[in-house]
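Everything on this sheet refers to the single structure shown next.
For this view, one protein chain was removed and the others were kept in their places.
Letters A, B and C mark the chains as written, and numbering starts fresh at 1 in each.
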Amino acid sequence: MEYIILISGFLLVLIGLWGILSQKNLIKIILGFTVFNTGINIVMVTVGYVKGKTAPILDVISPEEALTSIVDPVPQALVLTAIVIGLGVTALMLVYALKLYQDKKTLDINNFKDLKW
Amino acid sequence: MDYSITKFLWTLLGLFIVLNWGMLMSSTMRRIGARVSGRFGIPWYQPWIDLTKLYSLKSQVSHGAMFFLGPVFRLMGGVGIFLFLPIIYGSDHWSNYSFSGDLILILYFQFFGMLGMALGAGEGGHPHSAIGISRGLSQFTTIEVPMTLAVISLAIQYQTLSISDIVAAQQGGFTTWTLWTNPLATAAGMLSLLGAFGHSPFNLVKAPNEIPIGPPTEYHGVFLGVLRTNGAILHVAEAALFMNLFFGGATNWVELIVKTFLIYFWSVFVGTVFPRFRIEQSVRWFLKVPTIIGIIAIIIFL
Amino acid sequence: MIKKLLIVGLLTGLAFMFYGLLISYNGNETLTGLGSYYAQNGAREVGAANLVSAIVVTYRGLDTLGEVTILFLAAAIIGFVLKLKKDEVVEARPVRETSELLTSASQVIVPVIFLVGVYIFINGHLTPGGGFQGGAVIASGVLLMLLANPTMHISHNIVATIESISGIAFVAIGILGIVLAGGFLDNRLLPLGEFGTLLSAGAIPLIYIFIGLKVGAELSNIIGTISYNQNEKPN
Partner (left out) sequence: MVAPIYIIAVALGLAFLLGLLKSSSTNLGSLLMLAGLAFIAFVSGQWLYEFLINGRATEMIFTAGFKPPFSINLRMGMQEALLTTMINAAGLLSGLYLIDTLKKTGINSMTVLLVFVMSLNVIVMTRDIFNLFVFLEISSIATAGLVLLSSKGNAFQAGMKYLIATGIISGLFLIGIIFSYLYAGSLNIDELNAAHIMDIKGGAIAIFIIYVSVILELKPFPANGWGIDVYTAAKPGFSALISSGTATAGLYVAYKLLPLGGETWLPYFTIIGAITFIGSNLMGTRQQNPNRLLGYSSISQVGLLLMILGLSNQLGDNTLFIAFSILISHYAAKAGLFWLSGIVKSQNLEGWAVLRKQPFMLFLFGTFIFALIGFPPFPSFFGKWQLIMELATQENYLWMTLILTGSFIEAIYLFKWLGFAIKLDVPSNIVMKFEWNKYLPVYLMALTLYVIGFYVSPMVEGGAFINYIPLLFVLALFALDFLPVFVKNTISIAGIIYYMVDLFSQLENDLMRQIFAVIFLGGAVLTLMAGYNKKGTRAGFYPMALMMFAGLTGIIEANSMLEFFFSWEIMTAGSYFLIIRGKRSMPHGYSYMLFSIGGAYALLFGFALAYASGLDTTIAALGHITQLTTLAYTLLAVGFMTKTASLGLHIWLPGAHGEAESDVSPMVSAILLKAGVFGLMLLFLYMGTGTEGGDKLLYVLGWVGALTTLVGNLGAVFQEDAKRLLAYSSIGQLGYILFAVSIMTQLGWLAGFTYTINHFMFKAILFLVIGGIVVKLGTHNMYEMGGMIKKMPFSFIAVLISIIVIGGIPPLSGFAGKWLFYHAIIQKGWYFQGAVIFFAGIIAFLYLFKLIHSVFLGQLKDNHRNMKEISPWILIPSYLLIIGIMIFSAFPQKILQPIGEMLSVYFPESLHWEGTKAYTSLGYWDGTTIMIVVMTAFILLLGWLVLMSKKIKKVEQFNIVYAAERPFRPETTHVSYNIYAGYKKAVGFLVTPVVEIFWDSMSALLFDFAGWLRRIYSGNMQNYALHVVLFIVVFYLIALGGL
């Protein structure tokens, strides 16, 4: 089970990268990033999975049983942070794309080569 | 070193002999040259007449101090070579101030006169002076190449740079002359000598016909007299140098006179046979045959 | 085309790398490492039923502070970016008429959304969720409002004030942690309370409230600024 999720996580990473590297439209590239980030988040959560265990919330489980009944809470906490960071970056990218569009009236990535060499 | 007055007088006497022999030699050579071209030529005493005339001319023109000093330098060059040359082998009286005759000193002392002459003529401001000097210097750089090689070859051969020692090593008969013991060095040296004496084909420097003016005209009267004096001394002195290096030196004046005459004659002989080179031709020529001979002269000792 | 092939090649290379990770991954049979420590001691030390919250807010509080900072930064950057070229001529976007359904529904749903958001962050130490989730939910409410009324102007001042004050409060609680408890961002400056109840886990609920407010305000701020900029008329 966790293998499938892990594989799909990696696949999402690759698909996201494909989008980033091959798409010409800036918005699509940014979408590529969100796919990429999602893939990474999935991978992270999966890594913290312990076979047959449940979420690390001690509402029904008593703290004493916690060790034997929950999955690793650390990757989840990390993912939480990672998601928010990804969100911040995506928001910034969108704004930059917006400004680039306003500047050149296009979103084609090949048009932003003012700086080179 | 002996600085006594007797030594000085002996040297002065030697200089006097050399001067007269030089003049006689040059008139003889001119006569030979004239006879070859079917002319009668000058009388043998013509140089003395010329010299007397020049020294007694009154009208003199000077372009300045260096112009005036030029001939002095020039004469000093000739006299200096004489002074530093042991002219008769084994004779205290005729070894002058040579302290065993350092070859390098003599080779470099040649420049003394040349430089002075060049500067003096330069101040004259005549374009041909500068042209002549530039040609002379150009040619001279390459004349010296085979000469240097020959000298090095001799130095290797005799392991000395002292002329007296070189002559000493050649004593013992005709066959011990460098001419036979080191023919290649001799060849290089004698080819170089052609340039040094400045006869045809290497006389573009003086260019006696095409350029009738230049230093010889700028320098006139006493100046020219001094130059002529030097010419006479220099020719004998240089011939004596080659004699010492390649032909066993001279143990008495007769031997000296014969040998220097023949050496001098060699350059005149070539001069009457060959036409004149342009400057780049002579430069190239010296860098070819004589230089290669000189190089081989060294290689055989390696 | 060559470029595409190159990309495919590169992704294959990456896939090769991921494959390496995959085959050496065996899945976890038991909880080990840090996780086991938190499982054993988290409840006792921090007092939060939601162990993820315990980690996020306390054990790794500095990360969270950084995370908040990132959003804050994004908002700040977007703020000064979008006001940079006021003089530039921006084409007004044709505002489409919003559908009746959306307008009406938003009036009903938005308060509920806000409420849910608040609930989520207040209960962050007990149930799945927390400040970020709650804040995001609140921001989605704002987004809905904007969708319903694209010309709506979100007061920058109010949002910014909420944002800043909650931020300062977060830092202040952190510093109080040094003064009153074991270190920066230590939640034990307040009593841990009874495990599993609302008023438990020390300062975590308090921090989550501020985080929730702050995230909500920041995201709203971002959305609002972008929207405002899009609607800007040429002056």
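Operating definition for what follows: contacts are C-beta pairs under 8 Å (C-beta built on N, C-alpha and C of every residue); 3 or more make two chains touch, one makes a residue touch a chain.
Small disclaimer: the values here were computed from a predicted structure and weren't measured.
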Message: I'd like the shown chains that the missing chain touches, ordered by label.
response: A, B, C
Listed residues B:G22, B:G80 or B:P290, member touching the removed chain: B:G80
Hidden partner chain, residues of chain A it touches: 13, 17, 20-21, 24, 26, 29, 33, 36-37, 40, 43-44, 47-48, 74-75, 78, 81-82, 85, 88-89, 92-93, 96-97, 99-100, 103, 109-110, 112-117
Message: What does the interface between chain C and the hidden chain look like in terms of residue numbers?
response: 3, 6-7, 10-11, 13-14, 16-17, 20-21, 23-25, 28, 32-34, 37-38, 41, 45, 58-63, 65-67, 69-70, 72-74, 76-77, 79-81, 83-85, 160-161, 163-165, 167-168, 170-172, 174-175, 177-178, 181-188
Field: On chain B, residues whose C-beta touches the chain left out of the figure
entry: 1, 3, 55, 58-66, 68-69, 71-72, 75-76, 79-80, 83-84, 97, 99-100, 102-105, 108-109, 111-112, 114-115, 118-119, 122-128, 130-131, 133-135, 137-138, 140-142, 144-145, 148-149, 152, 155-156, 159-162, 165, 213, 217-218, 221-223, 225-226, 278-281, 283-284, 287, 294-295, 298, 302
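Here is the rule we use: only the chains that are shown with their structure count from here on.
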Task: Could you classify the connectivity of these chains, where an edge means two chains touch, as line, ring, star, complete or other?
output: other
- line: Min distance from chain CA centroid to global CA centroid: chain A
Message: Quick check: how many Å separate the C-alpha centres of chain B and chain C?
response: 106
- prompt: Using CA atom averages as chain centres, what separation in Å is found between chain A and chain C?
  reply: 15
Query: Can you name the residues of chain C that touch chain A in the complex?
result: 3-4, 7, 10-11, 14-15, 18, 21-22, 25, 27-31, 33-36, 38-40, 42-44, 49-52, 54-56, 59-60, 63-64, 66-67, 70-71, 73-74, 77-78, 81-82, 88, 90, 126-128, 130, 132, 195-196, 215, 219, 222, 226, 229-230
- line: Contacts from chain A onto chain C in the complex sit at residues 2-3, 6-7, 10, 13-14, 17-18, 21-22, 47-51, 53, 55-59, 63, 66-68, 70-74, 76-78, 80-81, 83-85, 87-89, 91-92, 94-96, 98-99, 102
